[in-house]
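Of the protein chains in this complex, one is absent; all others appear in place.
Note that the chains take the letters A, B and C in the order they are written out, and that residue 1 is the start of every chain.
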Amino acid sequence: RSISNRNKDLLRAIFVEFLGTLFYVFITTDLNYLLAPGFVSLMVAFGKISGGHFNPAITLAVSISSGFSKTTIFYPIAQIIGGIAGAGLTKAVHFSFEDHSHYRTVLDRSVEPEYGIICEGLITFILVITYLMSIIDKRNKDSSMSPIAIGFVVAANHFATFRVTGGSMNPARSFGPVVCMSNTQINHIIWKYHYVYWVGPTAGSIIAAVVYRLI
Amino acid sequence: RSISNRNKDLLRAIFVEFLGTLFYVFITTDLNYLLAPGFVSLMVAFGKISGGHFNPAITLAVSISSGFSKTTIFYPIAQIIGGIAGAGLTKAVHFSFEDHSHYRTVLDRSVEPEYGIICEGLITFILVITYLMSIIDKRNKDSSMSPIAIGFVVAANHFATFRVTGGSMNPARSFGPVVCMSNTQINHIIWKYHYVYWVGPTAGSIIAAVVYRLI
Amino acid sequence: RSISNRNKDLLRAIFVEFLGTLFYVFITTDLNYLLAPGFVSLMVAFGKISGGHFNPAITLAVSISSGFSKTTIFYPIAQIIGGIAGAGLTKAVHFSFEDHSHYRTVLDRSVEPEYGIICEGLITFILVITYLMSIIDKRNKDSSMSPIAIGFVVAANHFATFRVTGGSMNPARSFGPVVCMSNTQINHIIWKYHYVYWVGPTAGSIIAAVVYRLI
Partner (left out) sequence: RSISNRNKDLLRAIFVEFLGTLFYVFITTDLNYLLAPGFVSLMVAFGKISGGHFNPAITLAVSISSGFSKTTIFYPIAQIIGGIAGAGLTKAVHFSFEDHSHYRTVLDRSVEPEYGIICEGLITFILVITYLMSIIDKRNKDSSMSPIAIGFVVAANHFATFRVTGGSMNPARSFGPVVCMSNTQINHIIWKYHYVYWVGPTAGSIIAAVVYRLI
């Protein structure tokens, strides 16, 4: 295809990553049991346009595995803006209800940040391995079930660690709600440990991309 | 095919839209957690005959994208009649139980109608984009997962906004139960804000059809 | 294939209908929320061998649509025996727990038997139409999602009418638990209205087979 068409494809893909992350954060931040159905739908709808990352940790691992490109930079920017927009819409739609604190992913009081990083790293590792094996791997001839695999593993990982770190696996999903719900008393604590949701998923993503080469 | 056969196909498709909307409203108005399984089944069963709209907002967006035709008029009529019939059957089968008020989609007391329209417009936008990308879009070579995508996004959107507007996205689904449960004391309030469930989904559908062209 | 091989295929199919109905009743009579996952799995595993009926009402409708044969008689016999065996195994495995009354499909006290027949007929109609459209209909080129469609519609129909009739749609599923849990005080009432679970599904199945020809 011509350069002009390739640029249009890139713009479409970046727009879809923005829209998908917006939808994902809007649908699932209030009610986390909507993670599986919401994510599966978005993967089916948008997967063929952008790959359906909706998560900087996945974009990083795909870049390590398949090569760095413009998407390595632009996808995460679109995802982060989408996450902020989605959290803002969630807040706007539910503005008449009192408590928004459960929108954010936070560490349990008993959990040290190092443990939070290990926990987020571990579930991001599981998610990214599943993504790479289902969607990127060439040995997978029938990828029709991949959206189910990604949506289900996101939900399963989330609930398995919900009590510990809130089960994020996704810096864009964690960042948006913190930005939009920043006017609270416990604000400084929220920001203080927010790095956990960037360091953990980044580490898990890199390790998954390395382990994937062994498989 | 001959004109006679094309007319038979059209009649079949209209009948299936009636039957599918009837089933959908019958199965899910009493227990909304049946939205996902009910919708997925109907999409698999009837999708190949009529496209599986069961919703005037989807018929509108498909008409904008793929061209207006007889279905633009006849599908919504069949869907609205199906919605009334389905709500009537729900009421008949559950006649011995006291409270039918949860059959209707209503605004939360704290929600202004403009907010209701924005909320319904937003979730209809998400639904219609998912429908167009999964079922209409030619870039989607394997559409086997489309019924899952539609059923799951309907359920996720519904629950994400259930407390605000009842999460309808569908004028036919909202109209039927209001018609069949009209003999109640709060009747005038129900009808007063009922336009929210026509304006919101219509606006969301048109915007989705426009945005879809960009993707 | 030779007559000998065709007979072996028939025997395999009958055996699979017995085994599938046994598994289905064993897995789902105690906990009805296992209907969807249980049924989907059985359809995937056994569908290609026998068609995955596990229900005399489906066998009847398939016979009306595709022609009567030996399976019209032998499938229901295998299903009924499988239902009794499955209910017996459920009772044996849970023998140390007190209450087995929820194993049976019974009419709500407020429901007249004619209403029960209409209710069972209606949900069987929805199930059978879904089965015929998903699995039998030649216009359905990709039937990979059919097991999901059948499993989900069985579960959705069941829960939509659970309070009214127990949501059976299946004489074999209703008969087995009544046979195995017959030593109870309210026994005569259970048997008195048991015909509802044969008349309703049979009527719904015949009507569905007729309506299917119109589509």
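Here is the rule we go by: a contact is a pair of C-beta atoms (placed from the backbone, for glycine too) under 8 Å apart; a residue touches a chain by one contact, two chains touch by 3 or more.
As the structure is a computational prediction, the values presented were derived from the model and not from experiment.
Visitor: Name every shown chain in contact with the chain that has been left out of the document.
Guide: Taken over the complete structure, the missing chain's partners among displayed chains are A, C.
Visitor: Using the touch definition up top, pick the residue from A:T161, A:S174 or A:T202 that touches the left-out chain.
Guide: With A:T161, A:S174 or A:T202 as choices, the missing chain is touched by A:T161.
Visitor: Going by the contact rule already stated, which one of C:I148, C:V178 or C:V196 would touch the omitted chain in the full complex?
Guide: Residue touching the absent chain, from the options given: C:I148.
Visitor: So one chain is hidden, and I want to know which residue out of C:L10, C:I49, C:I81 or C:V211 touches that hidden chain in the complete assembly.
Guide: Of these options, the touching residue for the absent chain is C:I49.
Visitor: On chain C, where is the contact patch with the chain that was removed from view?
Guide: Its contact residues with the unshown chain are 12, 15-16, 19, 23, 26-28, 30-31, 33-34, 36-38, 40-42, 44-46, 48-49, 89, 92-94, 96-97, 143-145, 147-148.
Visitor: For chain A, enumerate the residues touching the unshown chain of the complex.
Guide: Contact residues on chain A toward the absent chain are 36, 108, 110-111, 115, 118-119, 122, 126, 129-130, 133-134, 139-142, 144-146, 148-150, 152-153, 155-157, 159-161, 163-164, 214-215.
Here is the rule we go by: only the chains that are shown with their structure count from here on.
Visitor: Listed by label, which chains are in contact with chain A and with chain B?
Guide: Touches both chain A and chain B: nothing.
Visitor: Averaging each chain's C-alpha atoms to get its centre, pick out the one most distant from chain C.
Guide: Of all chains, A has its centre farthest from that of chain C.
Visitor: Note the rotational component of the Cα superposition from chain B to chain C, reported as an angle of 0 to 180 degrees in steps of 5.
Guide: Fitting chain B to chain C on C-alpha atoms yields 90 degrees.
Visitor: Distance-wise, how many Å sit between the C-alpha centres of chain B and chain C, to the nearest whole number?
Guide: From the centre of chain B to the centre of chain C is 29 Å.
Visitor: Roughly how far is chain A from chain C, going centre to centre by Cα mean, in whole Å?
Guide: 42
Visitor: What residues in chain A touch two or more of the other chains?
Guide: Each of 144 in chain A touches at least two other chains.
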